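First up is the structure itself, then whatever we jot down about it.
Here the complex is missing a single protein chain, while all its other protein chains stay put.
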Amino acid sequence: MSGQSPIRLGMVGGGQGAFIGAVHRIAARLDGHYDLVAGALSSDPDRAEASAKELGLARSYGAFEEMAKAEAALPDGIEAVSIVTPNHMHYPVAKAFLEAGIHVICDKPLTSTYADAVALAELVEQSGKLFVLTHNYTGYPLIRQAREMVEQDRLGDIRLVQVEYPQDWLAEPVEQTGQKQAVWRTDPARSGAGGCVGDIGTHAYNLACFVSGLEVDSLSADLDTFVPGRQLDDNVQVMLRFRAKGGAPAAKGMLWASQVATGHENGLKLRIYGTKGGMEWQQENPNQLWFTPLGAPRQLITRAGAGATPTPLTRIPPGHPEGYLEGFANIYTEAACTIHAMRQKSGKIPEDVLFPTVSDGLAGMKFIEACVASSRKNAEWVSL
Amino acid sequence: MSGQSPIRLGMVGGGQGAFIGAVHRIAARLDGHYDLVAGALSSDPDRAEASAKELGLARSYGAFEEMAKAEAALPDGIEAVSIVTPNHMHYPVAKAFLEAGIHVICDKPLTSTYADAVALAELVEQSGKLFVLTHNYTGYPLIRQAREMVEQDRLGDIRLVQVEYPQDWLAEPVEQTGQKQAVWRTDPARSGAGGCVGDIGTHAYNLACFVSGLEVDSLSADLDTFVPGRQLDDNVQVMLRFRAKGGAPAAKGMLWASQVATGHENGLKLRIYGTKGGMEWQQENPNQLWFTPLGAPRQLITRAGAGATPTPLTRIPPGHPEGYLEGFANIYTEAACTIHAMRQKSGKIPEDVLFPTVSDGLAGMKFIEACVASSRKNAEWVSL
Amino acid sequence: MSGQSPIRLGMVGGGQGAFIGAVHRIAARLDGHYDLVAGALSSDPDRAEASAKELGLARSYGAFEEMAKAEAALPDGIEAVSIVTPNHMHYPVAKAFLEAGIHVICDKPLTSTYADAVALAELVEQSGKLFVLTHNYTGYPLIRQAREMVEQDRLGDIRLVQVEYPQDWLAEPVEQTGQKQAVWRTDPARSGAGGCVGDIGTHAYNLACFVSGLEVDSLSADLDTFVPGRQLDDNVQVMLRFRAKGGAPAAKGMLWASQVATGHENGLKLRIYGTKGGMEWQQENPNQLWFTPLGAPRQLITRAGAGATPTPLTRIPPGHPEGYLEGFANIYTEAACTIHAMRQKSGKIPEDVLFPTVSDGLAGMKFIEACVASSRKNAEWVSL
Partner (left out) sequence: MSGQSPIRLGMVGGGQGAFIGAVHRIAARLDGHYDLVAGALSSDPDRAEASAKELGLARSYGAFEEMAKAEAALPDGIEAVSIVTPNHMHYPVAKAFLEAGIHVICDKPLTSTYADAVALAELVEQSGKLFVLTHNYTGYPLIRQAREMVEQDRLGDIRLVQVEYPQDWLAEPVEQTGQKQAVWRTDPARSGAGGCVGDIGTHAYNLACFVSGLEVDSLSADLDTFVPGRQLDDNVQVMLRFRAKGGAPAAKGMLWASQVATGHENGLKLRIYGTKGGMEWQQENPNQLWFTPLGAPRQLITRAGAGATPTPLTRIPPGHPEGYLEGFANIYTEAACTIHAMRQKSGKIPEDVLFPTVSDGLAGMKFIEACVASSRKNAEWVSL
């Protein structure tokens, strides 16, 4: 990407008080591939203006529709937009920018309803524009390493996939204190039908599929709401039957996501076991990957360390930890590389991108829907 | 127990080449409360004789029925017998000794069929004799600590119980090589209807209930046999609904036990989360217990260390690890204390014993049966 | 810092093939407080030019002296310069920019000789300009937390400070293969009198003093060169006697730094013990800090988690790891805040900065000199 001019980026959402917007901005900035120049940072026009000023944006808009149109008309308008609103706005915002011919980088989950998700997937297909879904955990270098090791058959045929994502920040009804992050995440109108299952269950699900290369054939889910007064689930447990893409069910697994598991911050953990070996990775120390070849001692593979495949997704030598922001930035950087390539190759999206796109988002929405449906029928098996 | 003469102990099973018999002998010896004086160590009379000689037993028998009768008739016959045979022999052997008026210490699971288990439970009830089931993990000091913390309401109302027990020693068909431990464990005639679920699933189940004080209301289980040619399950995953004893369902949980999870030796791990706190314990480092009060940093409680309740179940100061054999010995030592007390108090079994007894064994058999039944019906919910 | 325009930054060193220059650029970019606009990126003018082009710099120079003069003369010339050359160039480059009235951010160690360090310290004093030394480990949020806990007397009177920094990347003579990082670090002409002691020993020393608030009274050092043909030390072990600033010796400690300790990547670890408590921190998982109050269980304090003091030095919630680059960026961001403040308050350097400055660099050079002197005299005690 040497010598390429930075990509002109816009943002919708992410005004003062937001969390994930700031993360996206750091991710965009970290490797220097983007210039953030325009935004509709809040649905409240005053806050939008103040936020834009604070960030030094060249152009601020009070509404995203206006922004999409105006930017598309500018000779140096934005080439891509980051969508960092609550879930229910992902679809209308993405629609506006795709229709304006602007690439989209969108936070997960894809939308708040499955119908929106299907519509969005079609729209992306028609648009020919890039759609990047920031399932950021797929950007960790050792997650790529793990995926590659599965592909290289170093685990053999996969038998088991165990994934969990426990948190504890919703162990009490903090949404009743007005805590902004909690309020919208526990509100069906803004989050959709899934609470915990949508917020972090989809991350666990996405990661399990991303690394194992398998897809879920059917599932049996039990959702709970432990905190009185809460409207959405705060704990989900699922039994999974996996199949190779297009194959018959062959592997099993369990998924547990919780927001009431006291003692856990972001305990995302993935374990995969096959006929030849097993592996384990934990998000809270993402610079380590355990690998056990059958019959041999456990090995500790470190990011960029001995036994790890060299990758451009790492910036510093082993032993100096990279974290969440670097993983997030990897998605942005891969998107930038793709956009640069599309500038040069008549705009066609490359086939072999590794970052998550709209199809991953659609799969995630299907997962939420299946979990909710299964749980309502007393954990009956639901096919995907 | 100072000044009490050691208990005269017999053993059935545990001859040359056995594993768990040697463990029971060490456990009996460790605190000096038993004298092993008699045995029917093998169903093969020659091996029985040779094994007894090697151990320096005073009396060796070729058959357990003969032993039960002969010892009962001796003035200094055995007061208790350890049963360390494969599962299918637990019932007939226990029956013989209970009927001869001899206390029984029996390896788990209780029997190989649920019918035998029910019959044995009745027999124990009628006999007035002590029946100890060596669910040895309940003997770890920090497991007692964890149970006590639950009782003291330091976790608040329990919401979630997560337990797992992954191993990898059956990841390949080692039973086909004649490996003795594998052969009988994968044989329905000797193990019963459960393979992995009976061998280690019951340990996980027992531990979850022992510490949480809850019982399982219903479960949905999915059993698998991953290794071709194997007759019993080698992986089990279960969704659990718990209730307080005699109460309505209130907590949820998952249980995973596997013998094909490469990279795990005896990865028994228990996690419990309540409204006030969470805890975590792993068998492979049993001298540590994590406890997180809601809103406070994680604390590491060590066996006999700061914050741990003093207990006679520990022999050495913190930081010097005690392990599996010491935990096992704790069950034996508690049994010895009870037998000593029964010597003095007209033979009545004390009410408040903490070590596992026949009722725990019966619960375990019910668990196996429920798992197998649920799995056969595509993981339908089964009440317990 | 809201609404402040970014600081115009230059860079000397850090051209193609360099490592630490890229790190400085990411650190400068991460929080958006700098615009990198000018550079003399290499002593080789062609490489300097190519590197500047790749980075999209507005102005590229073939020599740092020229750059200092030219930038000082520009109305929108750089306000600060990052020096990321080998050690021996730190002094002349810093001198040129300080004399041109430009703030300096300089990689450690301060210089290659103690004489240069003394001269530079005087120069900084006279210049009134900001001098920031990137002892980046002091930028980790939990290192600030640890320092604060010492200041709050939560450890009581400090008795012991144990610090170590093992690496293994120089376990073989890689400098003979031409590996650039190894070549200059093992060359006395460019590194100075200390090899391992200068490169990473100074980090360990700086961190121990930064957190404990103590200074070294005297030391006894034993330096070794284990790899045949190497000119500088690759292992250093030191016994330390500490004193409160201006006080009498009261605490003891040991420092070990090695570049031949196979199995370690960047194993910087700090442990401090006082009359009331002890703490432990490891760089490879910098999001965790162990704290043990005397007589209580160990506590695990996480970055931004329960029990941690809120700080602007952290960007994301607990459980999502921040790493080396974020810690490095914290130094840059604190420098930016200071430069912004100096813009407003007639240029005076604030008293209470926490980031390392020239005095820390001078202390580090004194430490190297003392270690080398002590080691040459068979580890005789040397006062500082």
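Each chain carries a letter (A, B and C) given by its place in the written order, and its residues are counted from 1.
Here is the rule we go by: a contact is a pair of C-beta atoms (placed from the backbone, for glycine too) under 8 Å apart; a residue touches a chain by one contact, two chains touch by 3 or more.
Being a predicted model, the structure only gives us computed values, none of them experimental.
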Residue of B:G39, B:P86 or B:G267 touching the missing chain in the full complex:
B:G267
Thinking of the whole complex, not just what is shown, which of B:E54, B:E125 or B:D157 touches the missing chain?
B:E54
Residues on chain A facing the left-out chain by the touch rule are 291, 295-302, 305-307
Please identify, in ascending order, the residues of chain C that touch the omitted chain?
159-160, 162, 168, 171-172, 220, 222, 224, 226, 235, 237, 239, 241, 252-254, 256, 258, 260-264, 271, 273-280, 290-294, 298, 378-379, 381
Positions on chain B where the hidden chain makes contact:
2-3, 5-6, 19, 22-23, 25-26, 29-32, 53-56, 167, 169, 264-267, 283-287, 302, 305, 315-326
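Simple rule for what comes next: only the chains that are shown with their structure count from here on.
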Of the chains present, which has its C-alpha mean closest to the combined C-alpha mean?
A
Taking each chain's centre as the mean of its CA atoms, how far is chain B from chain C in angstrom?
56
When the C-alpha atoms of chain A and chain C are each averaged to a single point, how far apart are the two points in Å?
35
Centroid spacing, where centroids are CA-atom means, of chain A and chain B in whole angstrom:
43
So which stretches of chain A touch two or more other chains?
264
